[in-house]
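Only one protein chain is missing; all other protein chains are in place.
Chain IDs A and B follow the sequence of writing; residue 1 opens each chain.
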Amino acid sequence: MTIPIIGKPIDRVDGRPKVTGTAKYAAEHTLDNMAYGVLVMSTIPAGAIKSIDATAAFKSPGVIDVISHLNSPKFKVPKQGSLRETFLPFTDATIHYTGQRIAVVVADTLEHATRGAELVKVTYDPADAKVDMQKFRGDATDRSKSKFAKGDADAAFNAAPVKIDQIYRTPEEHHNPLEAHSIVAAWDGDHLTLYDSSQNIFGAQTAFAEMFGIPKENVHVMSQFVGGAFGSKGGVWPHVVIGVIAAREVKRPVKLVVTRKQLYFGNGHRPETEQRVALGAGADGKLVAIIHEGLCQGNDVCTYAERFVRPTQAIYASDNIRGENPIVSLNLPSPTYMRAPGENPGMYAIESAMDELSYALKIDPVQLRLINHADVNPTDGKPWSSKSLKECYQQGADRFGWSKRNATPRSMRDGRNLIGWGMASATYPAHRSPASAKAVVSKDGSVVVSCGSHEMGMGTATVMAQLAAETLGVPAARVKFEYGDTTLPTAPISAGSQTAASVGSAVYGVAMELKKKVAALDNLDPSTLTADSYHDTLSRHYLDSMDARFDAKPEQDEKYSTQAFGAHFVEVAIDQDIPVVRIQRIVSAFAAGRVLNAKTARSQYLGGIIQGVGMALMEETHLDKRFGSYVNVNFAEYLVPVNPDIRGLDIIMVEERDEFVNPIGVKGIGEIGIVGVAPAIANAVYHATGKRVRDLPITIEKLM
Amino acid sequence: MYPFDFTLVHDAAGAIKSGSRDAAKFIAGGTNLVDLMKCDVERPAHIVDVNALPLATIEQVAGGVRIGALARMADVAQHPIILQNFPMVSQALLESASPQIRNAASIGGNLMQRTRCPYFRELTWTPCNKRNPGSGCSAIEGENRLHAILGTSDACIATHPSDLAVSVAALDAVITLRGPNGERQVAATDFHLLPGSTPNIEHDLKHGELITSVFLPDAPHARHSAYLKIRDRSAYEFALTSAAVGLDISGGTIQSARVALGGVGTKPWRARNAEAILTGQKPSPELFRNAAEGELTKSVSYGQNGFKIELAKRTLVRALTDLAGGAA
Partner (left out) sequence: MTLPPCYEPSDDDPHEQPTDPTRRRFLIGSAAATAGLFVAPLMGEAALKSAAQKSAADPNAMPVALNVNGKLHELKLDPRTTLLDALREHLDITGPKKGCDQGACGACTVLVDGRRINSCITLAAMNTGRKITTIEGLAGDQRLLAIQAAFIRNDGFQCGYCTSGQICSAVAVIREGHTKSDEEIRQWMSGNICRCGCYVGIVDAIKEARNVSI
């Protein structure tokens, strides 16, 4: 019997520890005899370390050790796992970028380690550094094999009656989770215990097992609470390796917390992009050509590419589409995936260009998108597993009152304020990876479901309990979901909006399996089990508990194209003389399959939108090209939205049933919220002011 | 952070004695000093905690109000005398930092706060004449969107970050200092120094001297005053530009005007040219624009911060317009 639980807006299961301060994040684990590690960063972008003088550091009170490439044992570079850079820290004297972690000082207290790190004197043999993407644009290579083409986009574009051909730019942005990356590492013989603020504990486990040549079972990684990640904690960054090495060398547990400043230099960022979008259309608005190409920053020590042409392959119908996003390798810190990698910057460019096209054609922006709606995937021709983008446009526009929009720029005012209305589409692929789960039902009817996944605030622990509860037919309060520990069944990285689909499929599968096993004891039909059945059946058979395991794998041969969609409608107010952009309201409609918890899902969407507001209006990491260094490396000058920046947000969750995407019908919602926010705001800014800003963020000087 | 020893003092004499030691620093709220110590920019060997001194009162005295240097920003902002007689001071304080910082930070410490220039604070391996005299200025040809356009020199273009200091500069405040040689008084406008060739010397404050109070003289232009702050986000950010304006308008004429600008100067920028243009005139949009133009004639763009020249003018015009309340 099924009690409807999935989708209900129940409170987070980890609410209480979070509101009482008892939730323990990685750095909050205190072990006996623990020492503190503080990193030393390189201050040049390229060259080699000439010398490291740790004399003063060693003289400083409490310092236990200073470890660098000069004295660190050398280890095997793991091939598997989730190392974010292709080299291990402390390998040699080479400097790849400013901020590279080149030494660690270990001391008995945080204050002593911090002081010790300040006292380490490093000299360098600087080499010519490549830090300017423009200057080295000729060196760009398509390392990620992003190039694709359908039809002849250039010929079609040249022949098109209406053309938009513009360059859009997005700056470097940093994830800036509130919790800086941190670990506590402890060795016991050849066993490693690691508390890591990680969204990928099994990746860390594999990497360290390989690095130290020890069985995976010897590496125990835990990540119970993660204070935000947004992609930045998806891999093993150098500080994790360094902390683990340090603990091994000093034979003490070591706590290592990256400082806010250090976080800007070696824990990933969204790389700068330059994107050309060329749209060719007929007078009827139909896209005859879509060209999307450009550049993004990379480096020689990571493989990341910002695949901003990925959404180009999915968003609009056209017979002629081509795209490519090559990388310019520079002496800058390693970029990595940041909330909606690829789609987010890519859709900024595409959706800005679509808005420009709507004015060129004098067609309403929503109408233009409906005209070019992709009924099947425009590049591979596969049918969508489900798609409700038209409903998103419709419901979003209705709620917003879009029909009252005067299409002429600068036509809407409120006193001194210019009012602008803009919109944009959103999309993000529905990913899924293999995951395993275990479920145990006890004689008292309580259930523990486990999978070593992660909870960075997405609501995983809550929705998995709901999913298992409804599947088993027991109240949600009877189910506990255990996660964040490599001794539990394997989970994939919690990124790419795939956790609900991947872990959810395993949890659903194991719940079904357990139900079957319990039912089989009495030859019952599993669907007839009630909450009491577990207790009754187990008692009858003198069993204390019963368990099941399930390995869930995505289909190999996919018949469908799977993608979530949405639409944002934005109102901005901009003072005519002092043109700071203020958000008045945003109505966003999303269709992303089944909603597992209406409350946590709404929060995920809101969070994505708010980060999108930051991206549109304030977020930018400034690079001083002379020093090859980021400059605004703190929370006072790297601006993210504060509470009064946000008002008038309204989320519509369009109902969507998808029987094909995965067993539980979810598409993932972590990323899509941010996609399309920046162009919707930029389009509203154009509508308000008549100024088209093609480089983010939209700061005051660009509108003066 | 450099090591230091910590002394709690209970009276002014003890404070000055302790504070007169080499490399000694007073601490009150600590919100700026502790931060800069973490950056390794401030390196006191002795920290002297002055919080126990009886210097937190806000009181009406002859001709104005005296604010004890240890009064907290939050308390001054909400004090009835300040709200009524010096609204621009209250507004400047409430637009500053965050509620938490305003609860901790003292008035004296606020006036002593140091620039947010990233080359000074964060990129301590780069040249900075303020941090390391003679090493050069990284901002002049660097990332300088937030830097000053007024009062700059070849040695330094760092902006003074305080909002409060802008309002006290506008209102002819007098700062009382106490040091080994007794008490002395300095006009707020003389307290902060232009960088010139010595940007490391920021105040007329001798080693061992302690700010004990700030006196704000009563005046019609103080009672009718306002502070307008422009920034990229809605709160918790230093000013791109700001304007502290006080106008005494009677009989349709500006009898007296007080103007200072923030976010644009290497020190809190008292706009005497603007005041001269405004005084004795009838408020009008043209007059306000002229005043702004007149004040910014000597402004210098360093590239990224060039927009501040026009933005400062518009900020001032807006502040004057709103304060004049339809008179213009």
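Please note the rule applied: a residue touches a chain if its C-beta (ideal position, glycine included) is under 8 Å from a C-beta of that chain, and two chains touch if they have at least 3 such contacts.
Keep in mind that this is a model prediction, so the values were computed, not measured.
For review purposes, identify every residue of chain B that touches the missing chain, sorted by number.
Where chain B meets the chain not shown: residues 1-6, 8, 22-23, 27, 29-31, 34-35, 37-38, 40, 43, 45, 47, 49, 51, 74, 97-101, 103-104, 124-128, 131-132, 135-136, 138, 234-236.
Over the whole complex, note the residues of chain A touching the chain we left out.
11-12, 14-25, 27-28, 30, 33, 35, 43-46, 48-62, 64-67, 69-71, 73, 93, 108-112, 115, 118-119, 121, 126, 128-129, 131, 175-180, 225-230, 249-252, 257, 259-260, 456-459, 599-600, 602-604, 606-611, 626-628, 634-636, 640-644, 646-647, 649
In the analysis below, only the chains that are shown with their structure count from here on.
What whole-Å value do you get for the distance between chain A and chain B if each is reduced to the mean of its CA atoms?
41
Name, in rising order, each residue of chain A that touches chain B in their complex.
43, 61, 111, 114-115, 118, 261, 577-578, 580, 582, 617-618, 622, 624, 626-627, 629, 631-634, 636-637, 639, 641-645, 699-701, 704
Write out the stretch or stretches of chain B touching chain A in their complex.
It comes out as residues 1-3, 40, 116, 118-119, 121-123, 125-126, 138, 141-143, 145-146, 230-238, 240, 307, 310-311, 314-315, 317-318.
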